[in-house]
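Missing here: one protein chain of the complex. Every other protein chain is in place.
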Amino acid sequence: MTERGYTLSELAPLVQAELVGDGSATITGVASLPTAAPDQIGFYANSKYHDQLLATRAGAVLIRAEHAQDCPVPALIVKDPYYAYARVASTLHPRERAAPGVHPSAVVADDAVLEADVAIGPNAVVESGARIGRGTEIGPCTVIGRGARLGENCVLAGGVQIASDCIVGDNAIFHSGVVIGADGFGFAPGPEGWRKVPQLGIVRIGNDVEIGANSTVDRGTLGDTVIGDGCKLDNQVHIGHNCRVGAHTVFAGCSALAGSVTLGSWCMIGGQSAITGHIEITDGVTITGMTGVTNSIHEKGIYASPLPAQPVRKWRKNAVRFTQLDAMSRRIQALERELAELRDQIKQDD
Amino acid sequence: MTERGYTLSELAPLVQAELVGDGSATITGVASLPTAAPDQIGFYANSKYHDQLLATRAGAVLIRAEHAQDCPVPALIVKDPYYAYARVASTLHPRERAAPGVHPSAVVADDAVLEADVAIGPNAVVESGARIGRGTEIGPCTVIGRGARLGENCVLAGGVQIASDCIVGDNAIFHSGVVIGADGFGFAPGPEGWRKVPQLGIVRIGNDVEIGANSTVDRGTLGDTVIGDGCKLDNQVHIGHNCRVGAHTVFAGCSALAGSVTLGSWCMIGGQSAITGHIEITDGVTITGMTGVTNSIHEKGIYASPLPAQPVRKWRKNAVRFTQLDAMSRRIQALERELAELRDQIKQDD
Partner (left out) sequence: MTERGYTLSELAPLVQAELVGDGSATITGVASLPTAAPDQIGFYANSKYHDQLLATRAGAVLIRAEHAQDCPVPALIVKDPYYAYARVASTLHPRERAAPGVHPSAVVADDAVLEADVAIGPNAVVESGARIGRGTEIGPCTVIGRGARLGENCVLAGGVQIASDCIVGDNAIFHSGVVIGADGFGFAPGPEGWRKVPQLGIVRIGNDVEIGANSTVDRGTLGDTVIGDGCKLDNQVHIGHNCRVGAHTVFAGCSALAGSVTLGSWCMIGGQSAITGHIEITDGVTITGMTGVTNSIHEKGIYASPLPAQPVRKWRKNAVRFTQLDAMSRRIQALERELAELRDQIKQDD
């Protein structure tokens, strides 16, 4: 606990660290190297911050073996300081949890099932047939729709909406404004307008998934929209209907999948990038920010498309040239041909 | 109803279909051709799935006349199988509706008007002077602002916000997190900062409009923001103040209109595309995904601007060249001139 803190000797085994220095010092929190006090621990992972390491007053530093000799304070030697830092920070600063129980202002249907230690916040709503797993916390004004099922130890912030029949695994963290299971975007055009195609599938979310504020995942049309274990979605991400996302794939802010995309595991989708519908992207693909993907990607790697920002006058000239690019290419071809002809002619003249 | 089902003879007239085969079979639901059981109906519209047609175990297939001879099961012959499918699916799987009535936890102002068969969900709020049309359903934690008016048979999911005085037609479907009528983005710059320009108009939405999760439509500055009949907005779409959108125009996910755009009817705006303020786009224009539109479009057609994603090393080289594009163009021009001069010189030499 933060108040009591942990000694370095207690923290070391949590992260399989070798302790160099006095293990009896008590650590109560994490901090960055320049601001850390003697009861706080920091991490060092990037040689750019070497000066900060040399000057730190932290109680200890999580650090790789090859840098430990430069550490002016006790060191916890680990393979991956940032990964270890995440573990230590979570231990020293556990998420404050709501007390179990149903707030009197919440509306819980009679036939909803709440497992042990569930916390339902003020003005939340749990509709008929929903099931909330052990230790899960539902924030204020959050709505769990008919027949939806949440796993254990989930934390849903205030103002989250889970639509009917959707299924969420254990340890989910959904931030405010997340909408799971709204209808996918399906309409058939006809002479009098667009006719709605009923969205009959659900959303199925694995374990250990975190979804950022105001992100949306639409329900499937006939089958389901599936988000694999360990996926992490930043804010304002949009996942269209029928997408299937492999495990441990991450989405930066404002990125979007159109419908029926099959996306591999351990992919990284950059901010404000967009992936068009009905394509497949294999495992381990990274898409940089603001990139548009319109074709399937079968080879692991990094893919990009955006143009760099330029001062507006330079940009304006170049952007106009872009609209002439095909013509430019044909002019180059013509030049190559004419130059070759000229050369031939000169040779003959010689 | 799903439980009872419909015979093929009952379904055929709903979609002006010619039935080929036994009309007495009962159909209880829709499914895709590969998964459909004998009490389910599918559709066939794309020759890419010809194998699935040949192998289907569906109870019937909605299909065009020219493909009907390949259908191994009873066929409902129609002009547009997907459009007919939408109708049949809606009939077999009607949206589950909330029972009429006001949930005791909802807060409805004394002078709000609820027409017959209105359903107001738990913890919803209907403010003073609002009017809700017959058969309309307001989801949990949804807020209808002062003086707002909703038509008949609308379905507002949980967590929707309709700001004061906005007007919505009949048969609207608004998904969770939709915000209608927030202030438009209007500020006048002055020496001490930006001064707010009051947004005094409303949002006026036609009949048969569907709006996806977390989309926003801002109220007008002096006049109104108008969304025409039959428009469909996907998730996280943003419509700025004073826009006027014609009937049956559709917006894919994360697309945006800046302020004061006049957009025609039957347009299709691709995902994550953006249309700059104060321009006009005529009827029947399609904007592909991730396209930026900065000038008015007076001619029907398809418009695009995004670049294709490439492996990052190729992309980096090409993106750098883009910043030199104007210079490249001038070098081509110089080459053309110099080559012509050289040719002239050689001619003279001859």
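By letter and in written order, the chains are A and B; residue numbering begins at 1 in each of them.
Everything below uses one rule, namely that contacts are C-beta pairs under 8 Å (C-beta built on N, C-alpha and C of every residue); 3 or more make two chains touch, one makes a residue touch a chain.
This is a predicted model, so every value here is computed, not measured.
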_Options B:81, B:145 or B:246, residue touching the unrepresented chain_ = B:145
*Of A:56, A:199 or A:214, the residue in touch with the unshown chain*: A:214
*Contact partner of the left-out chain, one of B:4, B:48 or B:196*: B:196
*So that we can see where the missing chain sits, which residues of chain B does it touch?*
105, 107, 123, 125, 127, 141, 143, 145-146, 159, 161, 163-164, 177, 179, 182-183, 185, 187-190, 193-198, 200, 214, 216, 218, 222-223, 236, 238, 240, 254, 256, 258, 272, 274, 276, 287-288, 291-295, 297, 301-308, 310, 314, 317-318, 320-322, 324-325, 328, 331-332, 335, 338-339, 342, 345-346, 349
*Write the list of chain A residues that the hidden chain touches.*
30-32, 35, 80, 82-83, 85-87, 89-90, 93, 95-96, 103, 105, 121-123, 139-141, 157-159, 173, 175-177, 208, 210, 212-214, 229-230, 232, 234-236, 247-248, 250, 252-254, 271-272, 289-290, 306-312, 315-316, 319-320, 322-326, 328-329, 332, 335-336, 339, 342-343, 346, 350
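Quick note on the criterion: only the chains that are shown with their structure count from here on.
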*If you average the CA atoms of chain A and of chain B, how many Å lie between those two points?*
26
